[in-house]
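Here the complex is missing one protein chain, while the rest keep their positions.
So, chain A:
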């Protein structure tokens, strides 16, 4: 599904190239659950952003589902967001002015899906996440864990094939974190959704089936998870 070939990313700073990523090559197959780990500033988030097409690599090629992203125009990229990629953020990034229900519905509106189908899909997700009672609340009225559930529901509603999660449990307590991670694992196993998450936590990484470790912009290790939780 994802083919990274010799990706480099640097910021020019006072004439010196400040490398964030160097010679990163990796391939992620459909149905994998990959955790990207490494110390702060290693380039994990940049890698995820490149995967999500939010940032462009300075050098190298990136094929997504067989297509070359690096030469893709804005319109095509938006098509990809709409149809294949769901984002989950550490800070949830729900839209404050929208209710739970509207937040979940938003991607479908941009995808121009008809109202009746939107309603049924949102209702379905609310039901699945046990949030029917909270559908008319605003994000500020929810706990962090609940907000992240909404964030995940929003990422899922467009039925993406890939979920990119940047420290999805970074702002949560451990019990809530475990709940979110189990949800990810379930989505991965039962619905075959490919997941790439960035995490600091060894424990969270165990929910996936492969761990990429990045240090100083270079992939150090790429190991399968032995005894998956």
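A few comments on the model shown:
The rule we apply is simple: a residue touches a chain if its C-beta (ideal position, glycine included) is under 8 Å from a C-beta of that chain, and two chains touch if they have at least 3 such contacts; residues count from 1.
Just so we're on the same page, contacts and distances are computed from a predicted model.
Note on the omitted subunit: UniProt lists it as "Cell division protein FtsX", one of the names in "Cell division protein FtsX", "Dehydrogenase", "Cytochrome C oxidase subunit IV family protein" or "Imidazole glycerol phosphate synthase subunit HisH".
If you put the hidden chain back, the residue from A:29, A:65 or A:91 that touches it is A:91. From the options A:49, A:188 or A:209, the residue with contact to the chain not on display is A:49.
Remark: the omitted chain is touched by one listed residue; of A:44, A:121, A:134 or A:154 this is A:154.
Checked against the full complex, the candidates A:64, A:81, A:129 or A:184 give a single residue touching the omitted chain, namely A:81. Within the full complex, the residue among A:4, A:28, A:69 or A:106 touching the omitted chain is A:106. Panel shows chain A; residues 49, 52, 54-55, 74-75, 78, 81-82, 87, 89, 91, 93-98, 102, 105-107, 109-111, 154, 158 of it touch the chain omitted from the view.
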